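Once you've had a glance at the structure underneath, I'll fire off some questions.
Partial complex: the chains shown occupy the same locations as in the complete assembly.
Chains here go by letter, A and B, matching the order in which they are written, and residues are numbered from 1 within each.
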Amino acid sequence: MSRGLFIGRFQPFHLGHKSCIDFALGKVEDLIIVVGSSQISHELRNPFTAGERILMIKDSLNADPKIDHKKLLIIPIADINIHSVWSAYIRIMVPKYDTVFANDTFTKLLFNKDGTKIVEPPAHRRMELSGTLIRKRILDGLRWTHLVPLGTQRVIREVDGVSRLKQLSVISRGSGT
Amino acid sequence: MSRGLFIGRFQPFHLGHKSCIDFALGKVEDLIIVVGSSQISHELRNPFTAGERILMIKDSLNADPKIDHKKLLIIPIADINIHSVWSAYIRIMVPKYDTVFANDTFTKLLFNKDGTKIVEPPAHRRMELSGTLIRKRILDGLRWTHLVPLGTQRVIREVDGVSRLKQLSVISRGSGT
């Protein structure tokens, strides 16, 4: 049996993430989606809570009839501020896995140390499909809904995410107190 | 739409837990199963890691054809050692819910404070189906497999859980150093 791990912050969950999950589900029998930095929210780079991000993912995957939910777990993991111990921490928080799906250098650096097998999902419109760019488009008032699944659109609308992001942007531009 | 929350430590996941989940799934559309004290393991009262407990639950529910996995989330939550903030912490870690399924006084005490609706699942062989008693039966060499789903049996066998529990029992009886 093979089980994969796909790690992201999902701020927010977008079509690039969705395409990685589809790719991974073609390679392994079971897949664990780790919602990283789960304790962080209400920051410009991390506007959404773990609960909101889990719901974005769950709703988006529920809408896809090709996905078998028996094969999926969505697990939030808080940071533990000791980088070198992070991969050991993940290992006790989720069922045993044999493959990590990752594009980012940091995940690769930390899991390489362990000798875990790492697979890079093919890039899918990498220039557009990035949390950073999507957050920027939302702030700039540009169109962004075509870059995320309907589940993500719905959650952002329900929690009034656009105006939260704008308030966080005001805060991060700072104001003496 | 209604979403429920069912909280347990699941040390290990047993048939009483399974029966609560069946009960809850009859009352709400979606159910979030919270694996509490997720950071704790390798203690006599908490022998199994979060990953192992999640797997016990997932495998046991996968074996039940009546369960619709689109309606389920299994979320590990670490303790945060400030009791009064615990229910607020859970609220940001999981999607919004309206009902908490709980039998234990402590969960009821902390969620009551918030005005959350609490439902007590009917007791199901409460005398037998208790994590404490099952751990004790394992230690005493009594039959215990009839008290847990096959998924739990399989995980305990794979991680050599019986001998881990016995080692932890030796440790807790203490030995000067």
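One rule holds for everything that comes next: a contact is a pair of C-beta atoms (placed from the backbone, for glycine too) under 8 Å apart; a residue touches a chain by one contact, two chains touch by 3 or more.
Since this is a predicted model, take the numbers as computed values, not measurements.
K.L.:
All chains share one sequence here; work out the copy total for the full complex from the 2 shown.
P.N.:
Oligomeric count for the entire complex in this file: 6 copies.
By our rule, only the chains that are shown with their structure count from here on.
K.L.:
Under the touch definition given earlier, write down the residues of subunit A that touch subunit B in their complex.
P.N.:
38, 41, 49-52, 54-55, 58, 62, 69-70, 72-76, 78, 91-96
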